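Just dropping this structure here.
One chain of protein is taken out of this complex; the other chains stay put.
Here the chain labels run A, B and C in written order, and each chain numbers its own residues starting at 1.
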Amino acid sequence: MTEAEDWWATAISDISPGSIRLRGYAIEDLIGSVSYPQMVWLMTRGSLPSAAEAALLELTLVAAVDHGPQAPSVAAARMAASCGLDLNNAMATGVNLLGDVHGGAGQQCMEVLRSLVDSGQPVGAAATALVAAYKERGAYVPGFGHRFHPRDPRRDPLMTAIAEAVADGTVEGRYVEAALALEAVLAGGARPVPMNIDGATATIYCELGFAPELGRGLFVLSRSVGLLAHAWEQHNEPTRIKGPLPRSANPTYTGPPPRTLP
Amino acid sequence: MTEAEDWWATAISDISPGSIRLRGYAIEDLIGSVSYPQMVWLMTRGSLPSAAEAALLELTLVAAVDHGPQAPSVAAARMAASCGLDLNNAMATGVNLLGDVHGGAGQQCMEVLRSLVDSGQPVGAAATALVAAYKERGAYVPGFGHRFHPRDPRRDPLMTAIAEAVADGTVEGRYVEAALALEAVLAGGARPVPMNIDGATATIYCELGFAPELGRGLFVLSRSVGLLAHAWEQHNEPTRIKGPLPRSANPTYTGPPPRTLP
Amino acid sequence: MTEAEDWWATAISDISPGSIRLRGYAIEDLIGSVSYPQMVWLMTRGSLPSAAEAALLELTLVAAVDHGPQAPSVAAARMAASCGLDLNNAMATGVNLLGDVHGGAGQQCMEVLRSLVDSGQPVGAAATALVAAYKERGAYVPGFGHRFHPRDPRRDPLMTAIAEAVADGTVEGRYVEAALALEAVLAGGARPVPMNIDGATATIYCELGFAPELGRGLFVLSRSVGLLAHAWEQHNEPTRIKGPLPRSANPTYTGPPPRTLP
Partner (left out) sequence: MTEAEDWWATAISDISPGSIRLRGYAIEDLIGSVSYPQMVWLMTRGSLPSAAEAALLELTLVAAVDHGPQAPSVAAARMAASCGLDLNNAMATGVNLLGDVHGGAGQQCMEVLRSLVDSGQPVGAAATALVAAYKERGAYVPGFGHRFHPRDPRRDPLMTAIAEAVADGTVEGRYVEAALALEAVLAGGARPVPMNIDGATATIYCELGFAPELGRGLFVLSRSVGLLAHAWEQHNEPTRIKGPLPRSANPTYTGPPPRTLP
């Protein structure tokens, strides 16, 4: 092995002529034996999940596929498609936008849930203190409330599923407890802010043992489905160089009036 | 509806406060009822696949997740992660590279298979003519041969599965026939060039009725798993600003010798 | 030199500890001696331009910096900034959209102008034939007409400058002649379609000897200024997760009515 080969060392894939092994398993054994969610788990964590764990992961991958062209990631992917970009470039454009603000709430909520569970305090007290601290600095608790939905329709099926997984012993339930404690504290405010999809998926990901950063990566895998569907729908429409507004409209100008160079 | 609202019209998602419907189905009905591959199908095509169709799609999504850091898409995602980019930006960097050359062979193979089936000729004769035409212009037939693998280990499990789906009536089998005809013609050359993963997935996607462009989109969904795993592995390593070579090595310089400005 | 070092061979930059040479010139000699446009020329072509050539290039880099948020590249960069992305990620998002349709007209026009000049025919006749061929297949001649401006205000200053450069012998003028011939033929149509910025910059780039593909690259360098300005303006506004429409508006839904799973 040369220094350059070591520079690119990886524990994920072992490729040699005629052979592809991922995390030690031959690809021909994996095809047909593991599902897409199991493969996601294997690739990111190095081992295979149980069927029950994979089922929980699959719920989250299904839940977050799309929120329409009002989402900037989807709109950007559609605009890219209207500029003639291939589907991969249009999808990349959308994925790029799923940063801290648009795609990071799940990751941030996972960090919050972990901090509650790791606090050593009873979760109720820890949740009360955390909400007070957020309120004091005028911040939203990530994973709760939605700027569009009074109650996010994805919350209940996800939280029901994870509650069942606690009941049957698939997961331990400490993060579910923390998330529900937070929701209870937040329900006492001026306006209830129930858990949203980011909060519900964060709860599941914490229970399944994913690192917070991976929460964002899993969201990308899910939302990429919507990006593909929207880029493809746009690709099949005649509009080209699609701006945010139809051509008859023009962004309002708020700058200096016409002037001449000095 | 205003003109601006019409400008962003879509048949995919119908979002109103408290409600998310995808292709007409309420998201709370979909979660737990459909798998990730079924959701991919629903979103891109507007209707739900049968279980057997979804199983075939899932095989392809599992098969193509990774080919190691030797692939430029994976290397670019790892370099992005080493530059401190968040996982979504690193994944977007990799997805962007899956263009015509690195991610388009499946799409191109689908077009080839369609042209054979639509030719009106017996597929054997059509395949012979097509291979001759490619040979004459010195081009490779997309989906056949691999620059690294003498025989791609993903070919057999995929082609076995689609053969079984033909046998049980899940799909018709015309594209399988065309792909095998091409492979047979190519086996008669100086060096056999068996079907590779792009050819095998193209065959399955054609049988399932996907448009060729979607072949690339589905590949992106699959390869995104590997991009995530590699970006995450790199994120957890101490190397920063990772170039293609270790710092002790330096790209060979082939330009003009030192010179001074005129 | 190892094989890996040769793999990354380049004729552009020669870097060793304490030394950076670009195309053979020491960076400390270049700083303060060459302008940005001269550096662009040196880096892409390997030699330094004359002052007159650099001045023409600078005109084009100034002319194309922005066309407002109605342009999808600019809108996407602004949306990215509103999602909290750093300026480089927001700029990359916009640059990604400058593909064949949104950023390729200049390159395509350069190919048209070259084909006229290389046709061996008198340019008038060649232009007439070319316009007829485009008309027959219902296509626009790239670089002429603008979907928004009846007459592009950037045409005249650019074409005046290149005409002066022909007069003083800086450039030969064959591509100017071809572009004006095309414009003259197109003026005879139902609706005059004067040269737009892509046509005018394409004329200048052809006269300066740039390859057509570089036409797009130079446009990217110019438009990146607008992308930066708009991403920065957006960054300083409070809006987060900015979709194409304000929250009170909602994209029109055109898909199937509410339905239940089978």
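To be clear about the criterion, contacts are C-beta pairs under 8 Å (C-beta built on N, C-alpha and C of every residue); 3 or more make two chains touch, one makes a residue touch a chain.
This is a predicted model, so every value here is computed, not measured.
Taking the complete complex into account, residues 1-2, 4-16, 21, 23-26, 29-30, 33-34, 46, 48, 85, 89, 96, 244-245, 249-262 of chain A touch the chain not shown. Annotation for chain B: contacts to the undisplayed chain at residues 2, 4, 68-73, 75-76, 79-80, 82-85, 89, 92-93, 96-104, 147-148, 240-245, 247, 250-251.
Listed here are the chain C residues that touch the chain not shown: 3-4, 6-8, 10-15, 17-20, 22, 26-28, 30-32, 34-37, 39-40, 43-44, 58-59, 61-63, 65-70, 75, 86-89, 91-93, 95-100, 103-104, 148-151, 153-154, 156-158, 161, 211, 213-214, 216-218, 220-221, 224-226, 228-233, 235, 242, 245-246, 248-249.
Assume only the chains that are shown with their structure count from here on.
Counting the residue numbers that touch the partner chain, chain A and chain B have more than half of them in common.
Centroid analysis (C-alpha atoms only) places C farthest from chain B. One finds 35 Å separating the Cα centroids of chain A and chain C. The geometric centre of chain B is 31 Å away from that of chain C, both derived from CA atoms. Centre-to-centre, using mean CA coordinates, chain A is 22 Å away from chain B.
Of all residues in chain A, those touching 2 or more other chains are 4, 68-70, 75, 89, 92-93, 96-100, 103-104, 148, 242, 245, listed in ascending order.
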